[in-house]
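Incomplete set of chains, arranged as in the complex.
In order of appearance the chains are A, B and C, and numbering begins at 1 in each one.
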Amino acid sequence: MSTVEAPADAQRGELSDWLRERISHAVSEFTAATALVVLFVALTFASPYFLTTDNLFNIGAQTAVIAIIATAQTMVIITKGIDLSVGSVAALAGVLGAMVVRDLGFPLWAATAVAIGVGALAGLLNGLLVTAARIPPFIATLGTMSVGRGLVFIITGAVGVYGLPRSFQLLGNGEIMGIPFAVVITVLVAVGVAFLLSQTRFGQYTYAMGSNLEAARRSGIRVGRHLTGVYVLAGVLVGLGGMIAASRVNSGQPNYGISLELDVIAAAVIGGASLFGGQGRIVGTIIGAFLIALVRNGAVLLDISIHYQQVIVGVIIWAAVYFDQYRRRRLESRG
Amino acid sequence: MEARGIVKRFGHVEALRGADFTVRRGEVVALIGDNGAGKSTLIKTLSGVHPPDEGEILVGGRPVRFATPVDARRAGVETVYQDLAVADDLSVAANLYLGREILRSGPLGRLGLLDKRAMRQGAAAALDELGVRIPRVTTPIAMLSGGQRQCVAVARAIIWATNVVILDEPTAALGVVQTGRVLDVVRRARDAGMSVVLVSHNMPQVLEIADRVEVLRLGRRAAQLRADEVSTDDLVAAMTGSAGTDRDGR
Amino acid sequence: GGVEVRDGGDGATKEASGQLKLAVVPKAVGADYWNTVKAGAECAAQRAGDVTVQWDGVTAETDVEGQVNLIQNFVTKKVDGIVYAATDSSALAPATDQALAAKIPVAMIDSGTSPQPSGVPLFATDNRASATEAAKLLAKELGPGNHDVALVEFQPGSQTNTERVDGFKAGLAQFPNLKLVGQQPSRSDVNEARRVTENILTANPNLKGIFAANEPSVLGAAQAIKAAGKSGKVVIIGWDAAPDEVAGLRSGQISALVVQNPFKMGYFGVDKMVKHLRDKAPLASADTGVTFVTKENIDSAEIKAVLEPSCANPPVQ
């Protein structure tokens, strides 16, 4: 390879690189997507009610919150972190969003801003615990989970926040041209974060920190600031998710989101994220979230009891990740 | 650039016990010493990875504090670490530009949008210069051979250096051709007025390229020598302390 | 009703007539229902005077072992009496025994233990019978003809849940024209309740009635039915009486609510315990009764007292 050839070569290389990258990504989401399609087709045959606009929109709206919070979780997981506090923080955001409407008469947009602000603050706390206090993410966010839930109960006196105006339901139950508003928000969030991760410097740093934090630090990335930023952004999305959840049931629920973290982590991992950092994509996560949602929806449509549902969900989680791992080993066999 | 009386402790291990070190503009200084002498540790204090416990660092005669690698980089100090410090999951191109990404021009760039094509082309050109064959610049680093990884790390430091380049055993895993290219690059950097610090266990290489040699032993400077006045044996003697060289050196 | 008659607890054994310290333990903290119990307990404490109520519970009704530990810790603390609702009848029996062995009298509210030692009273409603009654109400609302109905339970495996589900199914068995087409749990989460109800509705377009077995289940089911535009077309029989449930009842979304009298449970628990400690009055069980609240009777004074209990006008006759 001589220097003269290089530019031309780079040009050619670029196109094929681009193609290869696309294909490799497509393959990477292949397993989860295949599972999704198979399940979709199976359900279409198994239940006459499945393939109806109503049901599909229902699934969309039901999954919206999980998908948004799973998106947040994916960002954190890419940095080699984990956020166990999502459930508590979503509850806190939803409850406070509902309280400012009920008690202070805030309009919906302002309440949403409050919820997002609560999420951002919690994210900031998580970020500082991880970066400044150097507490491992699992523990930092486990603490936030416990503290957050305690605060929700203290603030509400352990009673749901009721008596909200009809307008409060807009985020969760409203529609735009027949499409649930929550679905629209989810799409915007997913596309935005996917773009951020794959096309911007912020995204590049996120993957770099998860892949090798020390290398990122030595490369002159301000890892403390940047990692905190990831947690804050994740918190913003969790706050938004919590607000949508509250809006869907038209009340602030102190019990909301218990063990939500397991669902969203499962979605991210089914979608190809690695808990050891550096890997994960939003498309995959969204597919993962819908896969879980379809199983749950299908189980009810087919009147499968919750007990068998749990068994089926477990098996599907195993299967999705097994095939994904298998495919990757075939493709790379890293040794 | 100069370091004075650097002390660095890890728990109860004292890796540096008052080490001194000097490199001037337009000079290649080889830093040599036995395994565990403290070379890598000294280099990490110079590049802000390990802030020293005692002692000071001077750049252009003025004391500076490198609390983080960002500070050192801002002062134009670029380093290849012995343990490489590359992000395995990122592509070769992304690693080369890590922390210094090329952004799109215009407002999109100000939003942090990457110009991936420019980075791919730049990376291909830089690696070409070192004569290394790498499948594609979009390959993740995890898939490269030991020598290929090292080439990426070296290319990375060379692209960005403006003032001081520190190379901690940069050719340990390189083939003969690539080693030659790296030495060429080192010479060119010196000729462009940069300071180069080279850590190596390869004495012939040291004598070939360095203007001066500083010897570290047990965390202290044991000798300062002119490369054209000494032989391999002198260097070995200085490192191991088996001869008197370390006493009269300086 | 704030009862802040505490002092710095000196740890000395108290004279029965002096300051009393009672532990009141719900199955779990964090629902409107248990807060009403708390209000009743505090009301009784206030009226009796010189009684401190320490209110503490686990966070999930499924945390049986946690509740055992909690009761043990109260025994250790040597409170004067323990009033509690057992998360599990069998599992808590040894804990009650421990308390009695330590000469701490126990009163049960809402759910007792089995065996229930003599001398330990139970102030509760009969979940089973009330749920059977709910099935009858549902049948009445739906009228003759064949109808599909569904059940939204809350926490499979928890005892109250089992009692209500069994009771409801026993009631349904008396009406061959009602067919149970779906049964899913809400895990006491409104969002979850809404989700499963939506899916049940999708799978059963002819669904005519739902029985939802606790507060979050009712709220979620009502949300789902409203969102599906089926308000009024699907009969909901609910349980408990949170503000939004009452609002749903008024607006016609919910046909009837099975309302217990948690205030009375808390009140009786503390009141009878204090009388036992101070006057050596024997402790005897009592049924605190349920009320079936519909749009028609909701504004009656008697129902009002149950729905909006206050210490000024306690529903404890």
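Here is the rule we use: a residue touches a chain if its C-beta (ideal position, glycine included) is under 8 Å from a C-beta of that chain, and two chains touch if they have at least 3 such contacts.
These numbers come from a predicted model, not from an experiment.
J.: For validation, list the number of copies of each labeled chain in the whole complex.
T.: Number of copies per chain kind in the whole complex: A x2, B x2, C x1.
Everything that follows uses one rule, which is that only the chains that are shown with their structure count from here on.
J.: Considering only which chains touch which, label the overall pattern as line, ring, star, complete or other.
T.: Drawn as a graph, the chains make an open path, so a line.
J.: Comparing chain centres built from Cα atoms against the global Cα centre, which chain wins on proximity?
T.: A
J.: Please identify the chain with the largest separation between its CA centroid and the CA centroid of chain C.
T.: Between chain C and every other chain, the largest centroid distance is to B.
J.: Calculate how many whole Å lie between the centre of chain B and the centre of chain C, each centre taken as the average of the chain's C-alpha atoms.
T.: The computed centroid separation for chain B versus chain C comes out at 71 Å.
J.: So how far apart, in whole Å, are chain A and chain B when each is placed at the average of its C-alpha atoms?
T.: About 41 Å, centre to centre.
J.: At what distance in angstrom does the C-alpha mean of chain C lie from that of chain A?
T.: Roughly 36 Å, centre to centre.
J.: So which bits of chain B are touching at least two other chains?
T.: In chain B, nothing touches at least two other chains.
J.: Quick one: which bits of chain A touch chain C in the complex? Just the residue numbers, please.
T.: That would be residues 47, 49-50, 52, 54-55, 58, 62, 65, 149, 153, 157-160, 162-163, 173, 245, 248-251, 253-256, 258, 296-297, 300-303, 305-307 of chain A.
J.: In their complex, what parts of chain B are in touch with chain A?
T.: Residues 47, 49, 68-70, 73, 79, 81, 84-90, 94, 98-101, 103, 111-114, 117, 120-121, 124-125, 128-129, 133, 136-138, 142-143.
J.: Considering only the defined contacts, which chain C positions touch chain A in the complex?
T.: 29-32, 34-35, 59-60, 156, 181-185, 188-191, 194-196, 198-200, 202-203, 205, 216, 219-220, 223, 227-228, 242-244, 247
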